[in-house]
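Let's turn to chain A:
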Amino acid sequence: MITVSYTAILQLLLPEMILVVTALLVLAVDLPISRTAQTRTRFTIGAVISAIGCIGAIAQIVRVPQQANLFDGTLVIGPEIQLIQVAILALTVLIVAMAVGSSFTSHVGEYLAVALFATVGMMLLVSTVNILLIFLSLELLSLSLYVLAAFNKLSSHSAEAALKYFLFGGTSAAFLLFGLSLLYGLSNSTNLVQIAHAIKNQPLDPFLAVAMVMIVLGFGFKVAAVPFHFWAPDVYEGAPANSAALISSSAKVAGFIIFYQVMVIGFAGAEGSSDWGRYTAGWVPVVAVVAALSMVLGNLVAIAQTSVRRLLAYSAIAHAGYILLALVSHTEQSFVALLYYAITYAMTLIGAFGVISIVEEQAGGEKLSDFAGLSRRAPILSLCMLIFMLSLGGIPPLAGFFGKFLLFASTLSAGQHTLGLLWLVALAIAMSTVSLYYYLQVLKRIYIAEPASETGPIQVPIARQVVLCAIALSILLLGCAPNLFLTWLRQPIRIAHF
Partner candidate 1 sequence: MKAFPFLSVLTAVPLVGAIAILALGDRRKDRARPIALAFSLIALAMTFVLYRRFDSASGELQFQEWHAWIPSLGAEYHLGIDGLGLVMLLLSALVVTMSIAASSKIREREEVYFSLVLFLQAGLFGTFTALNFFHWFIFWELSLIPAFFLIQLWGGPRRAAAATQFLVYTMAGSVALLLAFLALFQCTGTFDFPRLAELAQGGQLVPALAAHLTWHSFTPEQFALLLFGGVFLGFAVKVPLIPFHTWLPAAYTEAPTATTMLLTGAMSKMGVYGFLRIVLPIFSPQLRTVLTPLLWLGVCTVVLSAFAALAQKDLKRILAYSSINHLGYCMLGIFTSASLTGNSVALTTAKVADLDGVILQMFNHGLTAATLFWFVALLETRSGGLRSLNDFGGIRKVTPVFSGLMGIALFSSLGLPGLNGFIGEFLIFRGVFPLATWAAALALIGLLVTAIFILGILQRVFSGPLNERWSNMPDLTVAERLALLPPIGLMFALGIFPQLVLGIINSTVIRLVQQVRY
Partner candidate 2 sequence: MLAWTIYISFLGTLALMLLKLSAKTARSIALLAAIAGFAITAYDLLHSANGTMTTIVHRSWIPPLGIEYHLAADGVSLVLVLLTGIVAIAGVLFSWNIEHRANEFFALYLALIGGVYGVFLSADLFLLFVFYEIAIIPKYFLIAIWGSTQREYAAMKLALYSLVGSAMVLIVLVAAYVVAGAKTMSLLELSQFPFSLHFQMWAFPLMFAGFGILAGLWPFHTWAPTGHVAAPTAASMLLAGVVMKLGAYGCLRVAMVLFPQGLDPWGFSALGLASWRDVFSLLAVIGIVYGALVALVQQDFKFVIGYSSVSHMGFVLLGLMTLTRVGLTGAVLQMFSHGVLAALLFAVVGRMVYNRTHTRDLTALGHLHLNKAIPFAAITFTLAAIASIGMPGFSGFVAELQVLIGAWNAFPIYVLCAGIGIVVSVAYTWRALQKAFFSDSAPESTTHALPPISMPERLGAVMLILASLTVGLYPQLLLNLLIPALSSPLFDGLRKGHWQ
């Protein structure tokens, strides 16, 4: 038994503590002014406080590098974990910054506090290899997200979305729990590393297979991969833009990372292979099929959408498919690719939802037709959207392209046989060509269609404008000089590689 001082634990959990305190602070500050001040002002004050809290947490992480593995993997802290936490916090900063000046709900303090709790959930989620804690933090995250999705009380869409999300989420959590419990039963441990050790070198037990499928199902729901994607379009469409941004960005990043860790660490030795013509049973083929289905279905269905949010939802399904390639190849290289891709993708989506929220407020909707002539009404906003869409489509020199390149290259390098995964990569590349069709549909409305006659220029809130431009510029920068980010990602992972 290792003895650990509680102050040390508190020290390790200081970033999370900072966030919790910030959340409470936001609630506290919002309470006295909720009667007097305007919603916009309250949002601004709350968002600033939340952002400061997040930045404080980031500062704490950066200032005090930690290395710890407590209670048999219940709390794992290392450079790579801290890196991911920084990324998640940074994304949260962007999301709350986008909330500056919004007015979709009067429960400002609660909204921001729940968002911060969700962030805490994500941070804990990525810093553990204990399946029990994984489940707990996942539930903390999920419950926060259900609430966030429902926040627009005036909109029946929002309520519907939240309910759907909740029902699907609850069911999938049950599956996940079932799978995890089977795993525990098979290995007699809650630590992923030990589970892997226990099931290694055994023939594929039917229980293990069930556990594997259940877990893939549970996480597949979290990352909205086909066929567990049904909630996504409705939630993306119905939830407030900010919530949707959170659900689709940082929550996704956390979801992918934990999915990766559970599969790669917990099922080490039961990978199997999905190389062309050399199929062997294991979890990799399952994930490969899920990835392929997600890419194909997501992209094809997205073509038919007229709502930009739903379009982004289906595109998110497709992107989940791409990112799952990293699981299929599961090398150190592909983990880097996963991080790079997921983080830049999350940034892009935050930006896209930022633009959508502005258009919704000013043009009254987020159908494709509401974007008509946007370039004449808000040129800078349009330019940002151009960058977001092209980056999602994987056009160089934007971050989306480099992410794809990294992902595909690492996927191809993996596999026991040279180019064994070429079929999957070829499918992904082909499908990302398809995706450009619908991204161009959005841009076509923005740049080519004429604006409706009576509309004037759009007033873009200055804070959001600044954030959007910052996101757009960083996407450009990350695409042009990916090395900046890449070395930052690779170093800790080199050290830690698990």
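In picking the candidates, the idea was that all candidates are chains of the complex that A comes from, given by their letters.
To be clear about the criterion, contacts are C-beta pairs under 8 Å (C-beta built on N, C-alpha and C of every residue); 3 or more make two chains touch, one makes a residue touch a chain; residues count from 1.
Just so we're clear, the structure is a prediction, and the values are computed from it rather than from any experiment.
**Q** Hey, among 1 or 2, which one's touching chain A in this complex?
**A** 2
**Q** If we count contacts the way the header does, which residues on chain A are in touch with candidate 2 in the complex?
**A** Its residues touching candidate 2 are 375, 383, 390, 395-397, 401, 405-406, 408-409, 412-413, 418-419, 422, 425-426, 429-430, 432-433, 436-437, 440, 443-444, 447-448, 481-483, 486-487, 490.
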